[in-house]
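With one protein chain removed, the remaining protein chains of the complex are shown where they sit.
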Amino acid sequence: MTEERIGVYVCHCGTNISATVDVEDVAIWAGKELEDSGVVVSREYKFMCSSLGQELIQDDIKEKGLTRVVVAACSPHLHENTFRTACDKAGLNPFLCEMVSVREQVSWVHTDKVAATQKAKALVFGGVERVALHEPLEPLSVPINETTLVVGAGIAGIQAAIEIADSGFPVVLVEREPSIGGHMAQFDKTFPTLDCSACILTPKMVTVGDHPNITLMSYSEVERVDGYVGNFTATIRKKARYVVEDVCTGCGICIEKCPAKVIDDVFEAGLGYRKSIYRPFPQAVPKYPVIDTESCIYFQRGKCKACQIFCPTQPNSIDFEQEDELVQVDVGNIILATGYDLFDSRRIPQYGYGRLANVFTSLEFERMCNASGPTNGAVVLRDGVTEPKSVAVIHCVGSRDKNYNNYCSVICCMQSLKFAHLVKERAGPKTEVYNFYIDMRTAFKDYDEFYQKVLGEGVHFVRGRVAEVTDAARLPGEEGKIIIQAEDTLIGKQRRIPVDMVILSAGLEPRADSKEVGHKFGISCSTQGFFTEKHPKLDPVATMTEGIFIAGCAQGPKDIPASVSQGAAASARVLGRIQQKELALEPVRASVIEENCSGCRICNTMCPFNAILFHEDRMVTEINPALCQGCGTCVAACPSNAITGTQFSNEQVLAQLEGLLMLAVNGGRVLEPEMA
Amino acid sequence: MKYSYYPGCSLERNAGAYHESAMAVAEPLDIEFVEVNDWNCCGATEYMALDLLPAFSLIGRNLALAANQNSNGNNHLVAPCSACFLNLSKTDRYMRDTPELAEQVNAALAAGDLHYEPGSIRVRHLLDIIVNDVGFEAVAEKVNKPLYDLRLAPYYGCLVVRPVRKTPFDDPEYPTALDKLLKTLGATVVDYPLKAQCCGGHMTQIKEGTALEIIRRLLKNAADYDADAIVTLCPMCQLNLDAYQENVNRHFGTNYKIPILYFTQLMGLAFGLPAGKLGFGKEFVDARPALAKIGVAPPKESRKKRDKKALPMPVMPEEV
Partner (left out) sequence: MAEQKQFEPLIIGFTCNWCSYRAADLAGMSRKKYPPNVRLIRLMCSGRLDPTFVLKALKGGADAVMITGCHPGECHYLEQNYKAYRRYILLKRMLKQFGVEPERVKLIWASAAEGVRLADEITKMVEEVRALGPLNWTAVASPNGDHPVQGGHPIHLELKEEAVA
């Protein structure tokens, strides 16, 4: 029999519990039958979570010298903290309080009152047996490094970096491409204000480039992350630019003189060309160019070196011998803002992208409209010269589709409206524009007004998913055109509409390597491939891994205002952590009892958080409490019972099990089970 | 490689060229076709529409006979005709998925002392075994008279790629197996959009006007893309496009003269086999003018000056 003094509190929760479970009976029963198990007081109350309810517990702790508390009420996911804090305030270690759910698990799901009351009693029995074996625990305190790592310098990453840096704390901003800016730098105009994208983005980019608190590592990738919240160590590979940044003035003569020209399929989305030594776009930050070794004549064939020859700086800025550099940074928190990839429209052969010359994707069209793009902003056909007289814009390409991606990509409707407007603006108001949509999703501020404006411009809207985009003409009017075949569901007829040009609003997909990146940082991806947030409603920027936050389209498709908000939200969370200087971690951890460890190392392979280390000299395993997340898999794996888990030790679980098995389902005690 | 072979009714008669050329190319490729003994008609598309159980039983008999004949352990049954292929594979699959159907069909077959265990035969199309079992490399090795300068439009028809099978051997919307095969033979392959569109099937018997329109669209598309010949893998498609071409011309006032050939015939030509052995001469639209275009040297890769104004086209993914 235990020496602990246990208090049992059964909640009515108004009538939520008491309507089905005989709460008074349970309380009386516990006081009487569980005396041998250590129960010294057993009460019931209408609302245990109220301040009066909590005071009941606190008074009993002080007056009756309670050493353990069991609260039978709602789900621990709701009020475990409430009761733990209440106990803490009364001087009892919060981990000596156990919650038993008799609402979600009993009163709300069962109808038989007798059986429900019996089950509630069994659960309380289990809780009582268990809590007797709880140990007082102190939360683990880890110091927080002030530096933050932001991965990805699109608009979300830029926003996050600026917010943290402005608050006076250092940021390391890592970007894979030679310049920051992300996809937003590729756009021409942004909806609904039709602001020029580069005009609103470049000031932020310049701020990032000049900010004393931001260490910008562009053309770099994070290779490895070790450590835990507050104390991460990231190994970053600075890829060789072959340009010496300290000397280069960004004059651009090397780019002018370079004879090698290739298709730029990153920034120009395959629609334009760049040189082998290049800057992605004129306003690139940083301004230093990069040599693409695959197309560089020197790197491929050993000739040329025009860039070096014409470089005016002393010493020369071109360094063909430059190598990748591995840099280690210590950071306290990490924000992942790695953005999205565009759905590959070649996967839908019915839409003709790749075969038919005048079918363009959304990013291609953005580049076309952009004043510094391949056509200087003119809307023309693939021949680069002819203006289209009719254009079709197709919504939901690769989105809302069982065959490709089930989800809605959020921005395509607004984007398609923007395109319709731009076509009218650039190719002339007489240009016929057809938008083929399933639904018009124009939800946020000023969005629907934008839709109405475009409606007013004479754009035709056909509600129907496009079946086929083809050049196989049937009728004389279709010769030489691209024909869109779609069912116009509002009139209930099939339509064949010949146009000159087609724009596909392709969906937003997670980055191709999102799973690997997630694994590197210790976070998971959802089934669609976007990073998983801690709670989709209440915590969209945190992840299940402490210290790692996500922002922007890496978390799911969204527009620019939402990306900015998430970047700011993530930075606020990080700043909050930094201010605390120390972080308290939940002490649910595993630890090795060294004397019992036989060095079999079975547990070593169990940990996905690299928390298990093996000491070769002593042939024993040790668990790093800061890295350990408390899943308990190693505890279950150990054949020598050498690993214990706090809060979920073998003894505690088995005690709870014993309690649960004491009572039969329909009344009466079970024969004393032998639990050897 | 040995395969059980089901020619089907068309290959005996109007698609004799398909049969002849298939047999002719089998030899250089080391394929032995063992014809199913006493096979019967598969019922084409008609019987299924009429009465399902006898239709399945009719096809089931062929499967049972093929299974009995399965002497070398290779349980693959090759059908060159797309409709036969579809019927055979469909029946096998339905019998596998629906035990009641298997019971009924086997009850019918019992009358002839036959029994078919669903799943014991794997039905393949002729194109499938050439592309996947023989392989492009083996075919390329046998090519000694490449079909240079010949612009060929591969025509799949619908039955070989649709309905989508559990293990499809090609994409249902945009198949490429025949394209790649023709490229291996040295020809210039014309990638026209209607290559997997229906030829009308038996619509020619039901409503000729509609059928002619369907056929006209296919011919027009191939002509618009400057094809010298259309290459098919199904006797029905070949019949419709070839035998009805004149009707189409008369009906619509067009002047198409596109020969419709079987892919095995082109393979035979590329292997250097004599045209007489490949069933040439039986087609309605004379193939000789098109075949005369075959050049002796590979087409010169013209160093076209890049049009400075034109925007680059996206690159299609490399075929696996």
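All chains are identified by letter, namely A and B, in their written order; residue positions are counted from 1 within each chain.
One rule holds for everything that comes next: contacts are C-beta pairs under 8 Å (C-beta built on N, C-alpha and C of every residue); 3 or more make two chains touch, one makes a residue touch a chain.
The structure displayed is predicted, hence computed values, not measured ones.
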Quick one: jot down which shown chains the absent chain touches.
A
Chain not shown: contacting residue from A:V8, A:V26, A:C97 or A:A116
A:A116
Which of these, A:I57, A:V106, A:V285 or A:A568, touches the one chain of the complex that we don't see?
A:V106
Residues of subunit A in contact with the chain not shown
75-77, 101, 103-106, 108-112, 115-116, 118-119, 122-123, 126, 522, 524, 527, 532, 544, 588, 606, 608-609, 629-633, 635-637, 645, 647-648, 650, 653-654, 656-658, 660-661, 664-666, 670-671, 673-675
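Operating definition for what follows: only the chains that are shown with their structure count from here on.
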Can you check how far apart subunit A and subunit B are, centre to centre, with Cα atoms defining each centre and the answer in Å?
49
Along subunit B, where are the residues that touch subunit A in the complex?
171, 173-174, 191-194, 217, 220-221, 224, 307, 309-317
Going by the contact rule at the top, pick out the subunit A residues touching subunit B in the complex.
263, 270-273, 346, 349-350, 352-355, 357, 368, 374-375, 380, 382-385, 470-474
